[in-house]
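Of the protein chains in this complex, all but one are displayed in their positions.
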Amino acid sequence: MYYRRTLTDAQINRELLHVVFTTPMWWIVLVVSLGLVVAVAVAAVGYMFNQGLGVTGLRQPVFWGFFITNFVFWVGISHAGVMISAILRLSQAEWRRPMVRAAEIMTVFSLMAALTMPLVHAGRAWRIFYWIFPYDWSRGIWPDTRSPLIWDPVAIFTYLISSSLFVYTALIPDLAVIRDRSKGTWRYPMYAILSLGWHGSPHQWKLQGIAGILLSALILPVFVSVHSIVSWDFGVSLVPSWHVTVFAPYFVIGAVHSGVSAVVTLMVIMRKLYHLENYIWEEHIDALARLLIVVATGWFFLFWLDFVFALWTREEQEMVVWNLRLFEAPWGWLFLTFFITSYVIPVPLWLFKRVRRSFTWMLWTSLLVNVGMWLERFLIIVPGLVRKGPLVFDYGSYRPSIIEITIVVGTLALVPFLLLLFSKFFPLIPLWEEKEGQKLIDHIQLGNVKVPALVKEH
Amino acid sequence: MGLTRRRFLQWAGATGIGAVVFNGCRVPDHEIQVQSPVRLPEDLVTGRDNYYATVAQGPASSEGLLIRVMEGRAKKVEGNPDYPMNQGKHGLRAEALLQAVYHPDRIKTPLRRVAKGGPFRRIGWPEAIGELAKILGDADASRVVLATAPIRGVLADVTQRFADAYGARLVGFDPIDQTVLRAAIKRVFGQDALPDFDIARTGYLLSFGSDFLSTWLDPTHFARGYGEFRQGEGERGYLVQVDSRFSPTAAAADQWVYVTPGSEGLLAMSMIQVIVSEGLGDRSAADALTGGGGASALAAFAPEAVAARIFGGGADGPGRIRQMATEFAGNDHGQSLAIGGGSAGAYANGSFNLTAIYALNHLVGAVNPPNGGGLVFNPASEAARVSAAPLREWKQIVNDMRSGKVDVLMVRDANIDYGLPSSLDVREALGAVNTIVSFSSFLDETTALADLILPGSTPLEEWGTDLPDPGPGYTTVAFQQPAINRFGDTLSFGDALLQTGRELGLGDALPWDTMRDAVRETARTLHETGRGSVTQPTFEEFWRRALERGGWWDMDARAGAASAPPQLPTAPASPELAGDEQNYPFFLVPYEAHGIGAGQFAHLPWVQSAPDPITTVAWATWVDVNPTTARELDLKQDDIVIVGSPTGHVIRAAVYVNPATPPRVVSVPFGGGHEHSTGVAAKRGANVLGILEPTEDTETGALAWAGTRVRLTKTRDRAGLPKLEGKELAVQLKDQEIIQVQHVRR
Amino acid sequence: MATQAKPSTHGAGDRDTPKWEMVVDLDRCTGCQACVIACQAENNIPINEESAFHEARVIQWIRIERYWEGEFPDVKARFLPLLCQQCDNAPCESVCPVYATYHNNEGLNVQVYNRCVGTRYCGNNCPYHARLFNYWEPTWPEDLRNQLNPDVTVRTRGVMEKCTFCIQRIRRATRGGEAVADGDLQPACAQACPTSALVFGNANDAGARVSKLKNDKRRFRVMEELGTDPSVTYLKQVDTDG
Partner (left out) sequence: MAEAAHEMRPIPTHQEVALDVLARFQDLGARYWGWVTVLGFLFVLGIVGFVIRLSAGFDDRSIWGYHVATMSFIVTTFLAMPMISAGLRLTKANWRRPLTRVTENMSITGLLVVLMLLPALAALPPLEGRRNIWFDFPLGAPGVWNVLGFGNLALMGLALLWVLALPDLAAARDHLPPSARQRFIAWASLGWVGHLRQWRVLYAASLVFGGGYLIAYPLVQSLLFADFHAGLMPGLKDAIGPARAVVHGVQGALAMTIVVMYVMRRLGGYERYFSVEQFWALSKPLLAFSLFWFYFWWASFLTFWYGRLPGETDLIRFLVLNSYLGPFIVSLVLNFIVPLVALIWSPVRRSAWGPAFVSAGILVGTFVNEVRIYVSAFSIEDPTLHALDGIPPGQWPEAPDVLIAIGGIAGCVLLFMLVSKIVPVISMWEVGEGLRLTKIRRYLNRQVRVIAKSH
């Protein structure tokens, strides 16, 4: 079933390194336009630093809004990489091969996008290192490790570093391939340095393999911890509707839901832009879609628990939050949109093989999921503050300012922008993984049909 | 740490770049310094402070203050614990005196208009005084009017002397004056001075329209007593607020009784009728009151006859009146006391109302009761006092101005252009006055029309005395002294008058060089009594001690008994509202704003920013509308409505849907809608004084400011009201009430 | 190196150290706002312009919340003065990543502006909404700056602030080391309060008014069920029924 097409190594090299060695017009257009959006967002950040956070829509007591929502969203997206590469690698799912690198690098870039959010949302962003770095040069005082805001950067930096290592380790064999095809004053030395003298000896391959497996195993706890810790930013607080025990797994599985959907989106777009029809097939997104059905349903279960156990106390302060979420404009409409786009539309559709195997359908359904999941984060975070506790006197609303929207849109442009830049220098599909996959293809004859089969890896 | 020169230079360079970068994004240098936890800024208090005792007088309030001064700058206003009226407490307006001193829009030098209608030119004080003396010297003294806000003490004396010696007509102005109250007190008790109310020891307090916890007379003084009344030594007092509006006092009351606007006196009369006819209360007083006529003399006021007019129908009306009368006359709660004022006295029948209300006190022995808790008379005083003139007099002055009979108008905090009803067309009348001179420190509407401005100083910068009226029940003289040097080139009004008087050769009538001398003379007379709170052998010692304590008071100097036989009112019982019910379906019950009053405090940012206690609105004027009424008129919170009166004048303001507003009433606070004045006050809110019908109290001629009917017209506009309350009407969650209440049975 | 400040969660076990507390008598409070403005003046709180109300970013370290009950004619408005409750088990403290808010040995929840980076997490976790964020750089007209209290830091934009129990007054009163008589030391709000609804004092002094009142039969603490152990005790409002 997999790898119906046999590809030669030369063909793989040629096709996957195409964009590295040529610069298509569409690439320039996309990079420039996305770059402009990012630049506008950077300008908005500058303006915000200059004026103060007054330019946001935040207010008493809605201290967190779009930025934190976006932070949680991007941390969520980052969960795709590990889910795809580490878990599938450990479970030796063959269909992982074309998507591992793109998923991992998306992890790295979305973590970067996520990290910008707590940075710019802080009242005095220029002092933020003071918050995270455990130094005590002049204060004689360390950051307070009791604060979830210390757990956050610790977990996220760990995740960022290990993900980057993960990407890099898997890149080395491909870097050597590029190095061998590069000339010039900067190109060759750059790849030569980056490829660390890789020449593909069995010893090197063995080390690389071990490193991959080890990193996969080690990164899994980090993966679970990151979004759990993000969830505890809310869970351990006393804000009604935040102080919920189910948040940690609920956030993690929601992250996987949005992250894997983002991988689907990325796969479809990559396939189109980079002409990767030989590598990304219906089977791949079909497998992703099946994974998504399970993940989304697990997510739904936890969402349902959150809902039921909020209502079950029939405490009025929980009720007012849910009342706002469900029945008050515009929150109710947002909630409806969130629920329909992240679950009601895509999951039943994915039950159909035809949908699962259609790139167009999968593109739009996966995009819908992330529209919904962005809103989900917003609806988890903000209503609890808008209706915070029994102090009805302070009940108000929150509307993001144009500055907040610009900055959030900037991060939405930043990640594809970085991905495009990355693709200019490194192949988005690992060459060696594809080549290895080719070696494992076999068939079994059953009666008069030839069934595709695989050499079992372990 | 091995700090080599090289590394040091690197660091220095890095810091320099950092400083440039951070400065570029407006991050100040101190941002980069990080605080050690060992010595926190909170631990460090340095510098020496001084406290100066002084006093702030309002039209009917008197707050003794201590001003904290550091390095010549006033930092904080605190209440003077020794001063009998406020005993260490102070209200928010007193706090904001600081902002008057350091106000960014304060007029800091004398100004003279270059040409009529032209711009102002700064001039020096000698020139300013000379100019004023020349104007007055040239003018026919009988065509000169001197208008000031109500004043007491030495300043009143100086002003009076100046006006008398020169021959000008001296007239007091206050948009919301106490003429009716004074007249009623005079009539019911034969007293010239306002009495004190011993709220702390009162058991049953029946208040008609007097918002004494927020704006009426001296709220800080009353609130001090109110705290004791609630949770003092004795039993908890019981407060009934009879009011056509839900004021902060009504909110604090145990019972708020809504009555049809203007029917307060009717209710009081009816209660008297019940008390007399049922033989409750003091029988001799009842006889005296009815002139021996007994209940039959009051038959017209029997509950059955008047209840519908008071409560607007409903079968239980008479019963309620009887119950109120019985409670008032009984002594379940201790000493009863009836007080009234505010809107209750602001109808055509205001005098009737207040007379009837205060007459109630005779029936329950509330006049100087031996155990306290009633009315306490203040000793009469010969000291000069400039009280606000009633509307009747002002109408005449405005007419005189219009017909060219006034050549010079001098104003000192008398903002008549803003404070008199628009239908009098004061602006046009002022146009006919040759020369307008203002002594105000801020550019209010009337000052903006002035030809010459001699900016006065603020209370923290000047000398003076205050004889509180109402006082605490005994002779009290507060001293006002400069806590700081004058900030800006200003001169106190008193000193300006003294100097001008010298120029004009009125020296005999004004025998002092400065206000300080005048104050010292007052002090000297007090010293000579050898009595009171400060007694010292030498005058200088007395002077120093009295200034330190903030004044002198003689607790043994108390007033005698009521000097007039009890009387009942004879004036009309009906409020005679302007406007017909058909076209103007709502009673307009305006009220002094909790902070900015009737506009006198609108220039002070703290006062403007203090939320109204009931609606929590700040900085704006709003219209209180009942929720059902709002629904009927399709009005929502924040909708802008036009409030129009039969005068044809209108205001526009946003609606506050107020659950406590009675259905047929709309309420609008005074004080907003300044055209001129400071940047803080100007172009903000609406001036409801402007749309009032210039109806008078039939007896005293005072403005019947609550006697106008209005209609509401919805507009398409909306304006979010600046209020502290959130977007939702704040009603506590039923399961999670955060305010706990102890329920007691009466 | 400086010694580490060790935050203790519970103020003052030892009786010699003062434990500052406040009692708020709801039966006295008339909602008059004197406390609000007194605090504003004492603590260099920027002027709450009209825009601050529109933006719902009013900074008042003590504010009077007004709750409605019922509708005309059976209507009540109840006032609740809310200030930082100086919780002995303060939820705002543990969430701050930089120890910008901590508990001192006198039972005060201290805010160190200089350390605050403005994450606003403490604000989220304060059930009393007592924490206020400086969204804008606070500014005063030049002349008005003359009034600023030199004992109190002027906060910059981007930091949290809240009621300090007028710590500068506490420091001034106690810097000589001698004991302070009950009532001599008052924060600005309690000092102003015309009805004496606010009573402040040392709860470790058994004779102090605050110690007596906090055990009054009308006592309660706002949201006591949260276990924040506030240092502000409220006395119930009294309603006379029927």
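Going in written order, the chains are labelled A, B and C, and every chain counts its residues from 1.
As a working rule, contacts are C-beta pairs under 8 Å (C-beta built on N, C-alpha and C of every residue); 3 or more make two chains touch, one makes a residue touch a chain.
Keep in mind that this is a model prediction, so the values were computed, not measured.
Q: Given the contact rule set out at the top, which of the displayed chains would the hidden chain touch in the full complex?
A: A, C
Q: Taking the entire complex into account, which one of A:His243, A:Arg357 or A:Lys435 touches the absent chain?
A: Hidden-chain contact among the options goes to A:His243.
Q: Which listed residue, A:Leu30, A:Leu326 or A:Ala453, touches the chain dropped from view?
A: Result: among the candidates, A:Ala453 touches the missing chain.
Q: Over the whole complex, note the residues of subunit C touching the chain we left out.
A: Spelled out for subunit C, the touching residues are 89, 91, 94, 225-227.
Q: Across the whole complex, list the residues on subunit A that are touched by the chain not included here.
A: 1-2, 221, 224, 228, 232, 235-238, 243-249, 294, 297, 301-302, 305-306, 308-314, 442-444, 446, 451-458
Keep this in mind: only the chains that are shown with their structure count from here on.
Q: Which chain lies at the heart of the structure, taking centres as C-alpha averages?
A: Central chain: C.
Q: Go ahead and note the Å separation of the Cα centroids belonging to subunit A and subunit B.
A: Centre separation, subunit A to subunit B: 64 Å.
Q: Mark out which residues of subunit B touch at least two other chains, giving numbers and ranges.
A: 26, 31, 34-38, 724-726, 730-732, 738
Q: Residues touching two or more other chains, restricted to subunit A: which are they?
A: 124, 127, 130, 139-141, 390-394, 396
Q: Residues of subunit A touching subunit B in their complex?
A: Per the stated touch rule, the residues are 46, 49-50, 124, 126-127, 130, 138-141, 315-317, 320, 390-397.
Q: In the complex of these two chains, what residues of subunit A are touching subunit C?
A: Counting only subunit A, the residues touching subunit C are 51-54, 56, 58-61, 63-64, 118, 121-125, 127-128, 130-132, 136, 139-141, 143-144, 146-150, 233, 236-239, 385, 388-394, 396.
Q: Which bits of subunit B are touching subunit C when the two form their complex?
A: That would be residues 26, 28, 31, 33-38, 40-47, 70, 73-79, 86, 88-92, 95-96, 98-99, 101-104, 106, 213-214, 219-220, 223-224, 226-227, 230-231, 236, 238, 246, 248-249, 251-252, 254-256, 258, 487, 594-595, 605-607, 609-611, 613-614, 616, 618-620, 626-627, 659-663, 684, 720, 722-726, 729-732, 738-746 of subunit B.
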